[in-house]
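Excluded from the complex is one protein chain; the other protein chains are retained at their positions.
Every chain is named by a letter (A and B) in the order it is written, and numbering of its residues begins at 1.
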Amino acid sequence: MHTKSLSELAADLKSGAYSSVELTQYFLDRINRYNTALNAFITVTDESALSRAKAADEQIAAGSAGALTGIPLAYKDIFCTDGVRTSAGSKMLDNFIAPYNATVVEKLNQAGMPMLGKTNMDEFAMGSSNENSYYGVVKNPWDLARIPGGSSGGSAATVAARLSPVATGTDTGGSIRQPAAMTGITGIKPTYGRVSRFGMIAYASSLDQGGVFGTSAEDCALVLTAMSGFDEKDSTSAEHAVPDFSASLKDSLAGLKIGLPKEYFEEGLDAQVEKSIQEAIEAYRKMGAEIIEISLPNTPLAIPAYYVVAPAECSSNLSRLDGVRYGYRCENAKDLTDHYMRSRGEAFGVEVKRRIMVGTYALSAGYYDAYYLKAQQIRRLISEDFQKAFETVDVIMGPVAPNTAFKIGEKSDDPVGMYLSDIYTISVNLAGLPAMSLPVASVNNLPVGLQIIGNYFDEAKMLNIAHQYQQVSDHHQQIPTAFDVTRGGE
Amino acid sequence: MEWETVIGLEIHAQLMTQSKIFSGSSIAYGAEPNTQANVVDLALPGVLPVLNVEAVRMAVKFGLGINAPVSQRSVFARKNYFYPDLPQGYQISQFDLPIVEKGHIDILLDDGGVKCIGITRAHLEQDAGKSLHEDFAGMTGIDLNRAGTPLLEIVSEPDMSNAKEAVAYMKKIHALVQYLEICDGNLQEGSFRCDANVSVRPKGQKELGTRAELKNINSFRFVERAINIEVQRQIDIIEEGGTVVQETRLFDPDKDETRSMRSKEEANDYRYFPDPDLLPVRISDDFIEAIRATLPELPEAKKQRFITRYGLSDYDAEVLTSHRALSDYYDQVARESNQAKLAANWVMGNLSGALNKANLEIKASPISAKQLADMIKRIADNTISGKIAKDVFEAIWQGEGDADGIIEKKGLKQITDTGAIEGMIDEIIANNPQQVEMFRSGKEKILGFFVGQVMKASRGKANPAQVNQLLREKLKG
Partner (left out) sequence: MSLTIEEVKKIALLARLALNDDEVQAYSESLSDIFDLAAQMNAVDTTGIEPMAHPQDISQRLREDIVTASDEREKFQSLAPATEAGLYLIPRVIE
């Protein structure tokens, strides 16, 4: 069952080959068997998963099932789930049982998808390696000594190891695309505003966007269609019609104009990764696409701008975590200031504290103009670079990350070095564009992801482009051997 | 040394919406603690604000009321600071681009002159919750029902030069927000609050002195007292060679002093920046014009109408338009009685006095505008004298019916029958020969005695003008 696409699973459920309860139990068993090695889940919700699966089976029997009814999924532990711990990977929220559902969760519940559990992540989505979780490092299923990428590393590892057919993620600076690339799966971060942020614990509000991991573009298209749409609870969500992202997957790519930003192929990019990307692009040329070199001249400024804007927003967003109404509270505070300082100081991890302080400083009197305002101006320049490029090309392609997955601990003492690895993903968030990663190669048994960046609300076209590649390649079907053992009898 | 005082006010008017500015919780006053605080008000992780259209409408109304331009594009910003009654760790307010820009309002000075007070800006923001400092086993309690209540913060220019002007300005704004029906003006419940920035400088000096901010003064009387005390405190400091420090001070009405609030552990650095959860608010001309069309007659226009149409003095018109309900009441009495002057005297005199004594609002007046107008008509057509009218007024107040019924039932109708009055006069002249002699010898003051006797004999019902005239004729012999 773990090798099947969502539409195959849906067909089997409909035909009665197995029930949603059986399917859900199958994945719960896999989680049970493999999670210890991966540490991909923070919470497994077997009971509620099975009861939802039962309800889905009733719907299927009644003939009122939709395209996703009965297919289980996992949520990044940043989406609030009513009655279930929602920790955001932090000690601060270790005891936080969310009293409401995120809009994404509501929508996917509506679609009939049982929740298997909540996946591990970098604390408050701050990180590129999943080493910043209160619940410990997540391992890459391709090499357990390596990072799975971050911050949605738990979701990526879960899908890569086929512990869940699909999983949600969030992407503030690459947190869906980069782990998707590192674990050899498909992940899409839609246009800012496409997916409601209500109930998605905020890291940097103007950059955060929810999305999905799957083993193929086809699977991602199905789930993204179900989770997208305007939400009156999110003022920044877009009042923009949501097409059926599955409908255009089969469109021809003849005449497609693909832009390759020269800045994405300069110094710093691993030679083997570069070669893999060039080969994938060659495959597109064969499918009839035209390849055009473009320039995104402000790319080098994206990292400095991002590491001012995102911390500035996070420093304010995380102020609500004060130990008053929920969350961690220190013991025996001697006064109010002590209460605040120790509750926050004891509960936040090293990287979260670092970013809060960077943001606090960047917004403080005397520094606001030099840092925050300057970064927002650069943000416009970066966004304009993209708009200029989209005058001549349909999509932009390039690497997701300069390297394949690195070893756990390799960069933990070098925050700036870690930040620099976000070079190809971060500009997209500053501009609010949709982008995705699909697996296109394996270097030393480690996956390489190709990034597709689209213009605003062009997710359908991007998924079509990714799907066409997956028709002529089997990279997306590769499963790390240790996790490909099927259950007896299947 | 002669000193000059400079005062600017920041008024927080709670807007009369149904729900909070960014959430669907009720803002009703007096609910059980924390029963009107939902996920957004509690700032749970993941929640987002959505702006209430009515709060925007009310802010626009205010802008129109002070002849200020309404910003076509305004921006919400976060003001960051930690305080337990501020659940988000920041207040959503406006900084660079407030919804209402520069406007002004006129106040009437004691000497009868008019002063124009500038209004720097008015912006929308959310209120904080309440800290309850009663002891809960050594802890402080937090109630977040008020958190997220919409406020309009109205910031004046430092245009006021004494406490009286500050009070006059505050009353003007208080009247205006009630006319506009955007704030109930309830000072006790805190729906209308005032902070005063006060500084002094030697007369003639250009630059401003260091100011102190007096926080949350919740009555007109206290504003005046707090400012006067603070001004004296600052003058004393400077005259003794000290310097005033910029700080926030609390007025203590019991001790009649202002005192420094617990010194902040660090200088405030609010780190304002545009709230990334909210987009710029764009206000179209159509939106503004639709609101303009619903505006009531505003105090200034009403005052001018009272002066020109009813011939009232500037002062009377000012008083009668100081509250919307009062002005509406007067307007009706004046119109229905067709006796604008008499109506003004009765409304500002007996009626206001009686209401004050009974501690009643004009809306709760036991005498309706129609009843008062009917009574005034009877004064005007000489059915009753002004003096008898006081008894009639009292009877209406006590719920004994309308003026005509009371006059009839109690036989209070004025005696205007010349024959009847002459009969009384003749009898009194016959009984008081000595006084008659005095009058005739030139002591005309004694006339008052005779008038009194006649009024007594008629039990107040004789028409005083007639009595005067007939007495003079008869006494001259």
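One rule holds for everything that comes next: a contact is a pair of C-beta atoms (placed from the backbone, for glycine too) under 8 Å apart; a residue touches a chain by one contact, two chains touch by 3 or more.
Just so we're clear, the structure is a prediction, and the values are computed from it rather than from any experiment.
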Among the chains you can see, which ones touch the chain that has been omitted? A, B
Which of A:298, A:404 or A:470 touches the missing chain? It is A:298
Using the touch definition from the top, which of A:79, A:348, A:390 or A:469 touches the missing chain? A:348
If I consider the whole complex, including the chain that's not displayed, which of B:36, B:191 or B:365 touches that chain? B:36
Out of A:47, A:335 or A:391, point to the residue that touches the absent chain in the complete complex. A:335
Considering the whole complex rather than only what is displayed, give the residues of subunit A touching the chain that is not shown. 95-97, 99, 192-193, 206-207, 232, 235-236, 238-239, 298, 300-301, 303-305, 307-308, 315, 319, 322-327, 329, 333-342, 344-346, 348, 353-354, 356-358, 360-362, 364, 371, 373-381, 383, 415-416, 419, 430-433, 456
For the chain that got dropped from the picture, name the residues of subunit B it touches. 17-19, 23-26, 32-39, 42, 44, 50-56, 73, 76, 82, 84, 131-133, 135-144, 250, 261-262, 265-266, 269, 271, 274, 276, 278-282
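The rule is short, and it goes like this: only the chains that are shown with their structure count from here on.
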How big is the gap, in whole Å, between where the Cα atoms of subunit A centre and where those of subunit B centre? 58
In the complex of these two chains, what residues of subunit A are touching subunit B? 79-80, 86, 88, 93, 96, 98-100, 102, 197-202, 204-206, 232-236, 312-313, 315-316, 318-322, 324-326, 336-337, 340, 360, 363-365, 368, 372
Give the list of subunit B residues in touch with subunit A in this complex. 39, 42-51, 78, 80, 82, 84, 87-90, 142, 144, 265, 269, 271-273, 276-279
